[in-house]
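Below is one structure, written out as structure tokens, with a few remarks after it.
Every protein chain except one is present and positioned as in the full complex.
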Amino acid sequence: MIVKRANLSFWERLYLPALLSGLQVTWRHFSRTFFAGKKVTMEYPEQKWVVPEGYRGAPYLVRDQSGDTKCVSCQLCEFVCPPKAIKIIPPGSSGKPAERANAEKMPAEFEINMLRCIFCGFCQEVCPEEAIFLQRDYSLTGLSRGEMIYDKEKLLALGGTHAGVQKWKHKLDEAKEQETFPVKG
Amino acid sequence: MDWINQLNPTMQFAIFSMLKVCVVIFLAVMPIVAYAVLVERKVSAFIQDRVGPNRAAPFFVKYLPVVGPFLVRLGIFHPLADGLKSFLKEDFTPAHVRKVYFWLAPAIAVVPAMLALAVIPFGSTLGAQKMVIADLNVGILYTFGIVSLGVYGLVLAGYASNSKFSFLGGIRSSAQMISYEIAMGMSVIPLFMLVGDLNLSKVIAYQADGAWLVFKQPIAFVIFLVSAFAETNRLPFDLPEAETELVGGYHTEYSSMKFALFFIGEYTAMIAASAMMVVLFFGGWTLPFAGLDQPATTLVMGFAHIGIFVTKMLVLMVVFIWVRWMLPRFRYDQLMDLGWRRFVPLALANIVVTAVVLWALHAK
Partner (left out) sequence: MSTPATTDIKPAPAAPPPIEKIKIKVDGREIEVPKMMPDWQGKPQPTTMLQACQLAAQEVPHYCYHPKLPIAGNCRMCLVEFGTPAMGPDRKPVLNEDGSSKIAKSVLPYEPGTPRGAIACATPISPGMEIYPNSPATKQMREAVLESLLINHPLDCPICDQAGECKLQEYSVEHGQSQSHFVEAKVHKPKAVDLGPRIVLDDERCILCTRCIRFTKDIAGDDALGIVNRGSYSTIAAWKEGAFDNNYTLNTVDLCPVGALTSKDFRFQMRVWFMKETKSLCTSCGTGCNVIVGSREEKVYRYEPRQNDAVNSTWMCDSGRLNYKWINRDDRLKDVVVRGQKSTWAAALKEISEKLAKAASGSVAVLASARQTNEELYLLSKLAKKLGAVTDSVPRVGEGDKLLVSADKNSNTNGAKLTGIASAEMGSNLKKIADGIRSGAIKTLVVFGEDVTKHGIGADLLAKLETIIVSDILPNATTATAHILLPGCAHAEKRGSFTNVKGRVQKFMKAVEPKGDARSEWEVLHELVHNVTGQNGFSSIEGLFNQMAKEVPAFAGLEWAKLGDTGVTVPI
């Protein structure tokens, strides 16, 4: 691409008008900040930022309204996670069954490495159980790398409760209403 | 104080010279450098709608009820913390550098800037002492001679670092400083044609008698001012250390106190340039009223003159700082174009015009 050079007038070529307007702009900002005290920055640790609704902070696991773990260890979040921050250990055939009746499966361990997490929200988007949500925490600190790997207990404790459709409970209720199965002859 | 009077004049001269050097370097230049950095950070913050440094708080601040927090918010203690940090940080010498030159370069960068201050008359007299470290008859020639050594520090740093960024920075600085020295040197020739003497004290005396030379030689002033920016590597001519292009330019590989020396060198050069402009164009320590334009006869007047000089110099330094946050960086070809094709001819023309005018005035 060839950019055509603008033809400058004599005054423009002297740079002086540009200098003056630069002075004007800088003085305007200087005086506004210095005399009127208007600043755009925040003095962070003392002043905390108000996180807007829908902000994508740290992902945490949530419990349903009955206080049960929602995650069923489907590992879709682990699969979709771009920086591979999530690690799930499935229960295996002899593992502890899910806390929610009828759901069969619950992760034996669920870890998010917050040093790797990029807060993209793919895990929340992909979750078929509404079990993981990006919440409002944005300043995560720790004294060691190990400390920054949040395990299931920690994630559940931080995540709180999310009341939603209780798919598995609904299925169980539906099954209970029906006649016994198999039909005994 | 009798023992001083009993010494022979040579000894007296030596003692007072050393005293003046110590006072100027450690009580004037160093604090000014430190706090110029603070002013730079604060001014830039305000221009960019920020607050600027306001955190450093030594332990004793909590014993000062109102003043303490105020000083902290002003950032008064930041230069102290910066200085301390420079000393305490790891002084890292990369394995690939040429060690001797690598160690030598920061010193060579800072020494010429300080030497240039020697001939600046920063006041009239204090008692019997003239307020200039070396009242040389060839003052201005000495200045140019010393200032041109400054380029060695940067070039050496660029060469010794053995890094492409440093190398480019060094190359840029050498070409830039040599080019602008010519324009700078030629810009002041008309001044001395008017004054008829190279001694800087005489230049001040000349201005005290008549108008300041900035009014008599505005073109010379503009050329000198712009060249001073280029010589001190300040924006808009900071190409040798252009952060966006060369990481850190010639001082990319430096750390700790060696890096701080480059910093001190840059700001000292800025002080020297400001002081030089005050002397050459703004009447030095004089003010054209209240009898302030005559050498002091009392101590009070002597200090007043020093105060006047320092005030003028600080104002010019604020100009240096402000411009940095006002203008974008030049492109290298534009920089060379401005130096060689605009300022050198302009300075030459100025010499000729001045000569013609002088000839016409004296010929009658």
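Structural remarks
To keep things simple, chains are lettered A and B as they appear, and every chain counts its residues starting from 1.
Criterion: contacts are C-beta pairs under 8 Å (C-beta built on N, C-alpha and C of every residue); 3 or more make two chains touch, one makes a residue touch a chain.
Small disclaimer: the values here were computed from a predicted structure and weren't measured.
The chain not displayed here makes contact, within the full complex, with A.
Among A:Glu12, A:Glu104 or A:Asp151, only A:Glu104 touches the chain left out of the display.
In the complete complex, the hidden chain is touched by one of A:Trp11, A:Trp49, A:Phe79 or A:Tyr138, namely A:Phe79. Here one chain is not drawn; of A:Ser9, A:Gln47 or A:Ser93, the residue touching it is A:Ser93. Touching the omitted chain from chain A are residues 72-76, 78-79, 90-93, 95, 98, 103-105, 128-129, 171, 174-175, 177-178, 181-183.
The rule is simple: only the chains that are shown with their structure count from here on.
On the chain B side of its complex with chain A, the touching residues are 43, 45-51, 54, 322, 325-327. By the touch criterion stated above, chain A contacts chain B in their complex at residues 19, 22-23, 25-26, 29-30, 32-34, 38-41, 43.
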